[in-house]
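The structure under discussion is supplied below as structure tokens; questions concerning it will follow.
Omission of a single protein chain aside, the complex is shown with its protein chains in their original locations.
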Amino acid sequence: MDHLNSYLVLSAILFSLGLYTVVTRRNAVAILMGVELILNAANINFVAFSKFVTHNLDGHLMSVFIIMLAAAEAAVALAIVLNLYNDRGHINVDEANALKQ
Amino acid sequence: MADFIFWVIWALIVASAALVAFGNNLIHSVFALMGTFLGVAGIYIFLNADFLAVTQIVVYVGGILVLLVFGIMLTNQITTARISQSSVQKGLGLVVVLGVAAIILTAVLPHDWVGSTLPMAFTDTVSGIGKLLFTDYLILFEIASVLLLGALIGAATLARKEL
Partner (left out) sequence: MIKLALFILFLPLVSFAFQIFSFRRFEEKKGEWVSVGIQFVTLIMSLVMFGMMLSKSDPNFSLELHQSWLDLGLFKIDLGVYIDNITVIMLVVVATISSLVHLYSTAYMAGDVRYSRYFGFLGIFTFSMNGIVLANSLFMIYIFWELVGLSSYLLIGHWWEKDSAANAGKKAFITNRVGDIGMFTGMLIIATVLGTFNFQLIAERIHEGVWAANAGMLFGGIDPHKLLTIAGVLVFMGAVGKSAQFPLHVWLPDAMEGPTPVSALIHAATMVAAGVYLTVRIFPFLTADAMATIAFVGGFTAIYAATIAITQNDIKKVLAYSTVSQLGYMIMALGTGAYVAGFFHLVTHAMFKGALFLASGSVIHAMHHSLHKLHDHETDAQDMRNMGGLRTKMPITFGVFMVTTAAISGIPLFSGFLSKDAILAGTWAYAANVHDGWLAHLHLAWILPVFGFGAAAITAFYMFRLIFMTFYGEAKQPQIFKHIKESPKVMTIPLVVLAILSLFFVWTIPSVNPLSDHGWFTALIQAPESAVTTGAAFDLEHFTHGLHAAHIPAMVTSLLVAGLGILLAVLVYLLNKISAEKLAIKLGALYRGSFNKWYMDEFYINGIIRPFLKGCGAVGRFDLDFYDHYLINGWGRNTKRTSKGVGLADDLIVDGAVNFAGIIFQWLGWTLKFVQTGKIQNYLIFVLIGAALLYVVNVF
């Protein structure tokens, strides 16, 4: 618990699991959860470095802003998801492939 | 004792995050995600970040998680008790993500970040964060407030029936 690497490893694992969620899930809400995991991984890194390396509160502030950003992002993303659902009757991301032409 | 608790929390985070990533039931995933968020809050306490720990619980567990549950509930027929979810490109995804993880670990761990300094044990971060927010980070703070307002209006606009 007093070693930086234990936090970094935790953060890397959390990041990878989030990434995996984002890449493989079909459900848009699930993907959103993956994004939250990734953001949490980043936050752990910031705060850990703040304690062990920089010794000031800048990392904390970054985390505050990230949390705020996550809240905003979740709100907007869910609004989009609702629209998508109204439009198509499902929220499967792999079927929302209008980009392909 | 503290060490033990730390590793328990550590394991809780990894396990619940794994459930989020690999679970078959979306509802289960959401509750596992709550576990992750709470665990992260615990980690913050070990890092002497009291303000962040509370914020984590209030915003993530109290706000975002509720939003996500709403999202799931609004986008699935409620009659289906078990809201299953499926995945795509599992194999490829796993390989790639493992590769990325390996790269991160090999890049980060060998480096000596700390050197000879001792870890800083903050006693009270709230007043410090408050001071910084209204001095060095004032502009960022203001921009963030505008961003939140924008997100609020944008979300409200997008969620309306007649877009």
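Which chain is which? They are A and B, in the order written, and residues in each are numbered from 1.
One rule holds for everything that comes next: a contact is a pair of C-beta atoms (placed from the backbone, for glycine too) under 8 Å apart; a residue touches a chain by one contact, two chains touch by 3 or more.
The structure presented is a predicted model; accordingly, all values stated were derived computationally and were not measured.
Colleague: Let's see if you follow the contact definition: name the visible chains touching the chain that is missing.
Modeller: Counted over the whole complex, the chain not pictured touches A, B.
Colleague: Can you say which of B:Leu92, B:Leu109 or B:Val126 touches the chain missing from this structure?
Modeller: Checking the options B:Leu92, B:Leu109 or B:Val126, the one contacting the hidden chain is B:Leu92.
Colleague: Consider the whole complex, including the chain that is not shown, and state which of A:Thr24, A:Asn43 or A:Ser63 touches that chain.
Modeller: Of the candidates A:Thr24, A:Asn43 or A:Ser63, A:Thr24 is in touch with the missing chain.
Colleague: Of the listed residues B:Ile103, B:Leu138 or B:Leu152, which contacts the missing chain in the full complex?
Modeller: Checking each option in B:Ile103, B:Leu138 or B:Leu152, the one touching the absent chain turns out to be B:Ile103.
Colleague: Among A:Val53, A:Ile66, A:Ile80 or A:Val93, choose the residue that contacts the chain missing from this document, as touch is defined above.
Modeller: Looking across A:Val53, A:Ile66, A:Ile80 or A:Val93, the contact with the absent chain belongs to A:Val93.
Colleague: List the residues of chain B that touch the chain left out of this view.
Modeller: With respect to the unshown chain, the touching residues of chain B are 88-89, 92-93, 96-97, 99-100, 103, 107.
Colleague: Touching residues of chain A against the unshown chain: what are they?
Modeller: Residue positions of chain A that touch the missing chain: 19, 22-24, 93-94, 96-101.
Simple rule for what comes next: only the chains that are shown with their structure count from here on.
Colleague: Could you please state the distance in Å, as a whole number, between where the Cα atoms of chain A are centred and where those of chain B are centred?
Modeller: Distance between chain centres: 6 Å.
Colleague: In the complex of these two chains, what residues of chain A are touching chain B?
Modeller: That would be residues 1-2, 4-10, 12-21, 23-30, 32-34, 36-37, 40, 43-44, 47-53, 55, 57-58, 60-61, 63-65, 67-76, 78-83, 85-86, 90-91, 94 of chain A.
Colleague: Which stretch or stretches of chain B touch chain A in the complex?
Modeller: Spelled out, the residues of chain B in touch with chain A are 2-3, 6-7, 10, 13-14, 17-18, 20-21, 26, 29-30, 33, 36-37, 40, 43-44, 46-49, 51-52, 55-56, 59-60, 63-64, 67-68, 70-72, 74-75, 85-90, 93-94, 96-98, 100-101, 104-105, 108-109, 113-114, 117, 119-122, 125, 128-129, 132-133, 137, 140, 144, 147-148, 151-152, 154-159, 161, 163.
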